[in-house]
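Comments concern the structure below.
Only one protein chain is missing from this complex, and each of the others stays in its spot.
Order of writing sets the labels: A, B and C. Residues in every chain begin at 1.
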Amino acid sequence: MKKIGVAILGATGSVGQKFLELLAEHPQFEVKELAASEKSAGKKYKEATNWIMQKALPLNFSDMIVKECQPNLKSKIVFSALDASVAGEIEEDFAKAGYIVISNARNHRYDPNVPLIIPEVNSDHLEMIKFQKYGDGAIITNPNCSTIGLVLALKPLHENFVIESVNVVTLQAVSGAGYPGLPSMDIIDNSIPFIGGEEPKMEKEPLKILGRLNTKGQVDFADIVISAQCNRVAVNDGHLECVQVKLKKKPSIEEMINSWINFKAEPQKLNLPSAPKNPIYYFHEEKYPQPKIHRNLEKGMAAAVGRLRECPLFDYKFVVLSHNTVRGAAGGTILIAELLHAKGYLPDE
Amino acid sequence: MKKIGVAILGATGSVGQKFLELLAEHPQFEVKELAASEKSAGKKYKEATNWIMQKALPLNFSDMIVKECQPNLKSKIVFSALDASVAGEIEEDFAKAGYIVISNARNHRYDPNVPLIIPEVNSDHLEMIKFQKYGDGAIITNPNCSTIGLVLALKPLHENFVIESVNVVTLQAVSGAGYPGLPSMDIIDNSIPFIGGEEPKMEKEPLKILGRLNTKGQVDFADIVISAQCNRVAVNDGHLECVQVKLKKKPSIEEMINSWINFKAEPQKLNLPSAPKNPIYYFHEEKYPQPKIHRNLEKGMAAAVGRLRECPLFDYKFVVLSHNTVRGAAGGTILIAELLHAKGYLPDE
Amino acid sequence: MKKIGVAILGATGSVGQKFLELLAEHPQFEVKELAASEKSAGKKYKEATNWIMQKALPLNFSDMIVKECQPNLKSKIVFSALDASVAGEIEEDFAKAGYIVISNARNHRYDPNVPLIIPEVNSDHLEMIKFQKYGDGAIITNPNCSTIGLVLALKPLHENFVIESVNVVTLQAVSGAGYPGLPSMDIIDNSIPFIGGEEPKMEKEPLKILGRLNTKGQVDFADIVISAQCNRVAVNDGHLECVQVKLKKKPSIEEMINSWINFKAEPQKLNLPSAPKNPIYYFHEEKYPQPKIHRNLEKGMAAAVGRLRECPLFDYKFVVLSHNTVRGAAGGTILIAELLHAKGYLPDE
Partner (left out) sequence: MKKIGVAILGATGSVGQKFLELLAEHPQFEVKELAASEKSAGKKYKEATNWIMQKALPLNFSDMIVKECQPNLKSKIVFSALDASVAGEIEEDFAKAGYIVISNARNHRYDPNVPLIIPEVNSDHLEMIKFQKYGDGAIITNPNCSTIGLVLALKPLHENFVIESVNVVTLQAVSGAGYPGLPSMDIIDNSIPFIGGEEPKMEKEPLKILGRLNTKGQVDFADIVISAQCNRVAVNDGHLECVQVKLKKKPSIEEMINSWINFKAEPQKLNLPSAPKNPIYYFHEEKYPQPKIHRNLEKGMAAAVGRLRECPLFDYKFVVLSHNTVRGAAGGTILIAELLHAKGYLPDE
């Protein structure tokens, strides 16, 4: 099968690198163009980037000449790993010029007709792009890294028991801050009880993702109240989240766990290449899940849940973990592209 | 002034060592006897212990012969740093034999006439020891390390605005697990969402501490509902806690902060040697408090509070930090002894 | 092909667990028996062990009943992950009873007819077992974890340029101390310039491994002087070593590097299942190799070398990294077994 050519915008940053690492041997997509800031454009990729991934820089990328982020690329599918300071306008320029932009940036997440997608949760929201005013082009967005693990765990609960409120306190990995990100002096032997802009994202994004698509191609936000507190800890990868939920129909502990372990959604049914066999794993050992042990579950695409127990203030409390740069960023965005492809939203080459 | 002789039970463990470090130059107390398990008894202290404190082992202790934990010590005041597996019985034996036992162990915390004391919070509960059946002896207990910081921050709120419910999620330092405690392989590049027995302690101890002494010398527990989730992180010292509170009379943010920064209690009025000038500091920088930066505030005896903001689910959320082995263990216990001394509960030598 | 049954002695410890993890899907060996101390014997494996590996405990092992370390096992091939405090006698008992013991323990490494093997370095030393007095039985040993990476890097240098002296300073991972091993309080925000017994091992083991087999089935130690200094650092896995060498025939930098990257030995020629394609990789980036990035090279079986440069005191200095629990322990021992198998030293089942 001929692979579909794709381009990466913002290819030199840490999320851009993660895209390259994950797409290096992808069965459906082939990275044909790398674009970045003016400073990098014109250089060979290996000279424009400070490669920090664990696997070596794939050879086919190292000598590619980096292009500018202008809508004159050949590939009609572009993954955006752009920084929020520039993503808004560039992504819009690409969409207007007929490109399908699948973005990890926050800028367009709340645009009325732009879907904010977790493929296992709201694949039906992809319909929204038909209402966009970009002609053949479109913008589809991926949620924030700490939102994704949370909402994966919430989805089967909301479906089965209707969530009323959610309280979440996070212990987030340093890779969530990008590279160079957090100075090492700030985090060795330390935790930081603040991550700029993170709490509002966690309190609002789930409402759109769990919301209902209406006839105007917009989303009626879910009627859930969320309170979030976000902390940074000395962990490389993997966001751990302590979650409490209040449910309309309180189930038993067994029903809660069953709703997670039986959860399968469209990516599993469509057998998408990056889809985990099971989106959610439940661990009965009371000391699990842990970032070091469970972040790479299903190549980093599954969420690990554990410690479900009754809560004196809400109905239940539990812990969820997911890999913030795989499921929570590049991997999640690639899964969206696979979903678009499987559902016929992508143009043939 | 002649110093009062004291003994340390469980002197060889990490809490015992902290007692020695903090008492090495104490103006009122002088450590005259060190007691530990049979295994250590008869040895010189420096040979019986694996000294892990940052300051060198004080010379006057290093050659002291370790005694057994039998109620035949000369000092009538004993600090107990015993492990919970043995503390229950030994402490009772000492009390029956007329010793004043000030304990860091959890065993007697809920005994009906045993006070569970944070000197700034419930010094009036010391009255309870008059109802104990130990003759001249008595047992007074210090709360769990993660309880103390929390309750220090709650006290002025409860006093002024009446707390209805509290939600707390902790990021706790490894020193809280004692020594050797947590294996390094478990915590480097990791967080662990479970600490054995910790959550029940945090949900119950504050109710006794914030409760009201009744005429039977017992405590009517405070009418507050608490939910706790406890995590271990890669930090040496300092427990960070994300707290949410619901209050009967919701104050303004300014009133909340004022209640903390104006808070002074009996240890401050009595000018006790280990008392911090201010038990609570409020930091306005949104990235504060942090364990590495604030744990040693007032020699580790003050709590640091920050990030006060409205909460969509409770009234307010905020962060509190306190030093778990100083204020949360040995230092807090010493402050209790100083309070007992100032209020005339200690026998003259 | 029918797999060869093997047993693990000391199966419940961290090295024992690593054996199970690595042998779970081995093409030639099948773990049929698990043995451990009396305390564990009779229990199901999952109940006898505190599984700490990142991959879940393979199901086929979890319900196996743990046996005692007595030479009445059915499998004639046994991997020893025993602690040095008991390994000496038990391994000898097994060898006398006709078992082939491949050991990760240090006890028999210097026995006159016991080979100390790194398969890429001295596979010819396997001949020594013919001189052992154990009948059909034999003991073969694997070197210390910090020795293996070093000697892999030294082998091509010694072969081509003749080493006269070696200076090595290590930065060793905490997993080298086993589990629970190093307390977390000792290593967060710290380094420790001492590892008990490690320096003598590094100064002596390479001399036997690089030595020459004589006609008495013993080894004439190599004529090299080694000085070692060993440090523990806050790294989970991967020993980093700063090495300096003085050579009889000083080569060019290019010749040094070529000797490493062209190095292939018997495991590669025999295409052994656990053999890395290349035992040694050279990295030209001056900040490489690093534990986090390179320890899993070739599934943890290859050594990473870098930073080769002239030395004012020796001829050259460079850095070598290898995975201490894979190549440096269980993985290296399994490779020895594969070598024994390929060379016809193992009995048919």
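Things to note:
Just so it is clear, a residue touches a chain if its C-beta (ideal position, glycine included) is under 8 Å from a C-beta of that chain, and two chains touch if they have at least 3 such contacts.
This one's a predicted model, so the numbers in the text were calculated from it and none came from an experiment.
Of C:Met64, C:Val114, C:Val151 or C:Val235, it is C:Val235 that touches the chain left out of the display.
Touch with the chain omitted from the figure is made, among A:Val169, A:Val219 or A:Ala234, by A:Ala234. Contact with the chain not shown here comes from a single listed residue; of B:Ile293, B:Leu308, B:Ala330 or B:Leu346, that residue is B:Ile293.
Checked against the full complex, the one of A:Ala41, A:Leu57, A:Ile188 or A:Leu213 touching the unshown chain is A:Ile188. Contact between subunit B and the absent chain runs through residues 54, 188-189, 236, 292-293, 296. Residues of subunit C in touch with the missing chain: 165, 167, 169, 171, 189-194, 203, 225-227, 229, 231, 233-236, 240, 242, 244, 286-293, 306-307, 311-314, 317, 319. By the touch rule set out above, subunit A reaches the unshown chain at residues 14, 52, 174-175, 177, 179-189, 234-236.
Just so it is clear, only the chains that are shown with their structure count from here on.
Averaged C-alpha coordinates give centres for subunit A and subunit C that are 41 Å from one another. Distance from the subunit B centre to the subunit C centre is 47 Å, each centre being the mean of its Cα atoms. For the pair subunit A and subunit B, the distance between mean C-alpha positions equals 43 Å. Residue positions 188-189, 236 of subunit C are each in touch with at least two other chains.
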